[in-house]
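The structure under discussion appears below in the form of structure tokens.
The complex is shown incomplete by one protein chain, all other protein chains being positioned as in the whole.
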Amino acid sequence: MERIQVALIGAGRMGQVHGPNAAAHPGLRLRYVIDPRDEAAAALAARLGAEAATLDAALADPEIRGVLVCSSTDQHLAHALAAVAAGKAVFCEKPIDLDLDKARAAAPQFAGARFLLGFNRRFDPHFQALKQRLDEGAIGALESLHIINHDPAAPPPGFVPTSGGLFKDFTIHDLDLARWLLGEEPVKLYATASCLVDPEIGRQGDVDTARTVLATASGRLCVISNTRRSGCGYDQRIEAFGARGMLCAGNPGLDTVQMLDASGVHAAPIHPGFASRYALAYARQLGHFADVLHGRADAAVGYADGLAALALAEACADSLRRGHAVAL
Amino acid sequence: MERIQVALIGAGRMGQVHGPNAAAHPGLRLRYVIDPRDEAAAALAARLGAEAATLDAALADPEIRGVLVCSSTDQHLAHALAAVAAGKAVFCEKPIDLDLDKARAAAPQFAGARFLLGFNRRFDPHFQALKQRLDEGAIGALESLHIINHDPAAPPPGFVPTSGGLFKDFTIHDLDLARWLLGEEPVKLYATASCLVDPEIGRQGDVDTARTVLATASGRLCVISNTRRSGCGYDQRIEAFGARGMLCAGNPGLDTVQMLDASGVHAAPIHPGFASRYALAYARQLGHFADVLHGRADAAVGYADGLAALALAEACADSLRRGHAVAL
Amino acid sequence: MERIQVALIGAGRMGQVHGPNAAAHPGLRLRYVIDPRDEAAAALAARLGAEAATLDAALADPEIRGVLVCSSTDQHLAHALAAVAAGKAVFCEKPIDLDLDKARAAAPQFAGARFLLGFNRRFDPHFQALKQRLDEGAIGALESLHIINHDPAAPPPGFVPTSGGLFKDFTIHDLDLARWLLGEEPVKLYATASCLVDPEIGRQGDVDTARTVLATASGRLCVISNTRRSGCGYDQRIEAFGARGMLCAGNPGLDTVQMLDASGVHAAPIHPGFASRYALAYARQLGHFADVLHGRADAAVGYADGLAALALAEACADSLRRGHAVAL
Partner (left out) sequence: MERIQVALIGAGRMGQVHGPNAAAHPGLRLRYVIDPRDEAAAALAARLGAEAATLDAALADPEIRGVLVCSSTDQHLAHALAAVAAGKAVFCEKPIDLDLDKARAAAPQFAGARFLLGFNRRFDPHFQALKQRLDEGAIGALESLHIINHDPAAPPPGFVPTSGGLFKDFTIHDLDLARWLLGEEPVKLYATASCLVDPEIGRQGDVDTARTVLATASGRLCVISNTRRSGCGYDQRIEAFGARGMLCAGNPGLDTVQMLDASGVHAAPIHPGFASRYALAYARQLGHFADVLHGRADAAVGYADGLAALALAEACADSLRRGHAVAL
């Protein structure tokens, strides 16, 4: 298999997730790592058998056919636009941008581009298995949905101001899952939330515990449950209720060992965070991007999906602010 | 142990649940069965070693110290009032009444009465185990709650008009559980619902699929999930999320047998309906009423609890009608 | 339904299990309780609405049509014989006797008698569900079997000398299950055992930890695992392996609550002992005896089954003594 050359923009947290997957993929060659912090770029490049480069140089190299945008959120859109303008296929971490108007305004420039947005959960094998059985009709017509997305522990101080807030930063994953699974667009939404985990989050104007209810035109209902701190690990589940039964994708445990003693039955914790829980999803997502580059697939999650999820996230914030349901 | 004599009003569905438990309890003697349908009263009385009687006769008998009100919903309040007026302790099936104003107006007449309302789920051993661990602080302070209450199959035609609607008939159980577990009264509520199970239910003005979100003054959140038809049995679960972890009360299976073959791992269905799922809860509830009669306990669920749940059910209907959240 | 009168011999541990089930059964009337300890007989009789009596009086009463033999093990055979001689149907606790020769010699006197031997595990709903699926061919032809029977805690001092030893007292249940499930008689057997739980058991000449392997003529294999002290409750499981898959009957938990915290996933203990674990099996076993008395069923476990299990238990002890496999 030909190894198509790609460049990685961003040597931070997500670059360190996607870079190794690109380097290990038999159909890709990670050629450049770009980061304004020279040392970070050089270190990650060395680790992955790539070379540090400037953005301009990487985009000017005709051998580079794909770009992984893993820069800071406020740079996603600019970097994606530059890569698209240079004729590259783009994998872009979510969200496209925190500003819906800005993201909408840029949409025309992505027309026709090969663009994959990083909603990794669509590539999780457990969630994909649920989706497949749903599509096969295992439980008949879908009627309602529960999406549980609970982070293990509160984010560090200073995270909130640049995060876009709970809905745009965190719930957005679930809003995308809801769109993916419901098979219809939501037409109405109600979000309510509290600050129970850390009062500092509240002081910075955000919430940490939320419930959102979506309804589609045909009456399908979806509840999204979010908290910033579960106390028991990274709780990631989906329950789908249909006319003939239900499907649940549960939390994989860290191992299968059970210990029985006089006090009960004890099993391993669930995954401690996104890195291990979604390791396989990230690898499969990158594999899908390789398929896009090799012309074997169209991008499963496009720019329009990013806009739609962002619009729903804004609507959640709006519902919370106004204290009641909003029509979409 | 002395066997205190009790009378049962109603030989229908719920009378056939509570009557046998009263007859089998070592501290009770089921003496009379009262039902306007003479044959039904006689048949149940014969089966349980009791005798058919009129309401007046039973209430006039000084040996009778407790009355089980299992008549039709529209008779609950009148029968409970009559029994209280006769100085009897009363166990009354839920709901007290479908009319909140009427129920409120009657409240003073229950002051000082020994009155146990039939919210059976508070007596379920699984839910009690969850409550106990919550109260012991196993997961720290409670922050949010999911209550799943899904009926196995749609009710028969003709049920809807006299039922009071989904919220007063069905969700009311969950509203009581929410009050029991949250440790605070809800101050705000949003309900949304659809008719997805049976269009006939919609034609009769009711809904069959609903999600309700409650919030308390301190910001605790509770989601109630209801459907009239799960397709997979009687799905009855509670998930409680706290500062240090979570507690889940799941669905007990019909047996523990697992079958593994080439297609996967297969286990028995969950319970098919309320009668088997809550058999032990009903027996323990009746045992609690026996304790009340013997002076060993105060009624754990009183008239005020019935009023509070009914008020919340009305608020759900109000929220649905108005399309947005309501303050309580 | 007619209530057929029965007498209970033995007000001890097993009498207190079977007596209440007989008293509560709608097709039986527990009339007499017989025990050489007058007070014990009187107390149990009073509690169950029966009367204390002598064995002779009970057997002479033509109204008594069934007898429950729950006396001490060394009296089982004599009491069963007396009851059969008096024309009564007999439910007899296991084992028939600890002396195989004596039990064999008595066999002709049970010819034609209605005799149900108390191998309660055949009436456990979990094991029955496994048996039913096996018989339905869910896993194809049975090839091998694991039976796990682990007691929660070592027996009290003084128990061993009259118990008959681990194999006749404890493994005998599993030997009966093996015969029930294998569908063929074992033709070869190997037992090995240790004293690991309590050295006092070893001093009294018994063992507390054992593994037994049975083979049938067609080559089906069965392993029986026994220990006198599991440390985690009453571990009672069956695994059946067939040509197309496997069936496992697991340990029901005390409740369905799971607690997740940072240390893992925690569930309730398994049952602490036989009384609660097999409560339903005992009730169903008594129900089956009622069916026998009412002429609705033939006894599912007969005298020959008792002899066969006892012979296998002797063969286990023989194999252990000789240190190698024995042909049957």
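Each chain gets a letter, A, B and C, in the order it is written, and its residues are counted from 1.
Throughout what follows, a contact is a pair of C-beta atoms (placed from the backbone, for glycine too) under 8 Å apart; a residue touches a chain by one contact, two chains touch by 3 or more.
Not measured: the values here are computed from a predicted model.
Touch with the chain that is not drawn comes from one residue among C:A43, C:L196, C:A262 or C:L328, which is C:L196. Checked against the full complex, the one of B:A111, B:A262 or B:A327 touching the unshown chain is B:A262.
Among C:I139, C:A249 or C:L310, only C:I139 touches the chain left out of the display. Within the whole complex, the absent chain has one touching residue among C:N149, C:T171, C:T227 or C:Q285, and that is C:T227.
The chain not shown here touches chain B at positions 230-233, 235, 253, 260-270. With the whole complex as reference, residues 24, 125-126, 129-130, 133, 138-139, 244-252, 254-262, 268 of chain A touch the missing chain.
For chain C, the list of residues touching the undisplayed chain reads 139-141, 143-144, 146, 150, 188, 190, 192-197, 209-211, 213, 215, 218-221, 223, 225, 227, 229-232, 235, 241-246, 323-325.
As a convention for this text, only the chains that are shown with their structure count from here on.
Think of chain A turning onto chain B: fitted on CA atoms, that turn is 180 degrees, to the nearest 5. The centroid of the Cα atoms in chain A and the matching centroid in chain C are 57 Å apart. Per-chain Cα centroids separate chain B from chain C by 39 Å. Within chain C, contacts with two or more other chains are made by residues 260-262, 268.
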